[in-house]
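If you scroll down you'll find the structure; I have some questions about it.
Yeah, one chain of the complex is gone here, protein chain that is, but the others are all in their spots.
Take a look at chain A:
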Amino acid sequence: MQVPATFEYERAESVPHALELLERYGPEARVVAGGHSLIPMMKLRLAQPEALIDINGLADELGGIAVEGDELAIGAMVRHTELLESATATDLFPIFRDAERVIADPIVRNRGTVGGSLCQGDPSEDLSAVFAALRATAVIQGPGGMRTVPVRRFHQGPYETAVEPNELLIQLRVPVAAGTGSAYEKVERRVGDWPVAAAGAVLRIEGGVIARAGIGLTAVGAAHFCAPEAEAYLEGRAPDEEAFAQAGRIAAEHCEPHADQRGPADYKRHLAAELTRRALARAAGRS
């Protein structure tokens, strides 16, 4: 039987209250959202926070999916299921539907949150690749007020993010532009598993050429979950199969996959190229 070590438990009643509790308990305190990364880690004693600050009571304050001006705003406490079922999000960016359908399983998706996924900073995390492809911005609140960080600078290393121990991730903001298509391709060993490798693509096509490309990669050791060299290659080119295949090759060259129980490094690198190619082709078809 796996049982977490003892900890103090506090329920946050508002964002300022959560920040006050984080300040009071110090760096050994952790926020708990869906708990589907943190609680398993606590059961294995890989994490032993001294205090848990439960933010489930802030589901309204930190929830909601809405277009605000030229951005789509997604609250940190939005659960995977809610994002999957949000017509607002998935009509604008089908990449959310593609990815959410293959993140964990429906029951885990009922609890796990968007904010928790990003803050966990797992190198195989799916939404990190999605938001990197979308060039989203993370809104973070701390004692000194709000600040924003591009998702491409959010991850600072495995399980390390830009969110300081006394801060909360509040929201993700995704730029919305006409003519944008998006898609996500993942290979997993079985339903509900973490990716062996996965790629997301976002393309804005104007006048028959690629005006903007976003490529997100996960589980293959891509720095900041993205592939800037492949994106640069695509911009200004015609959206055709040859360009997509070449972009996939460039993306794969810049990956650093590690061999593990999900497969050898060369297989993962091969997947990075092929999944990037497929995601780009599907994204182009949807633009």
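Just so we're on the same page, contacts are C-beta pairs under 8 Å (C-beta built on N, C-alpha and C of every residue); 3 or more make two chains touch, one makes a residue touch a chain; residues count from 1.
The definition used in the following text is that contacts and distances are computed from a predicted model.
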Listed names "Sugar ABC transporter permease", "Molybdopterin-dependent oxidoreductase", "Electron transport complex subunit RsxB" or "Carbon monoxide dehydrogenase small chain", with the criterion being the UniProt name of the chain not displayed: "Carbon monoxide dehydrogenase small chain"
Of A:Asp105, A:Glu160 or A:Glu256, the residue in touch with the unshown chain: A:Asp105
Chain A residues touching the omitted chain (full complex): 1-9, 32, 35-36, 39-40, 42-43, 52, 54, 56, 104-108, 110-111, 191-192
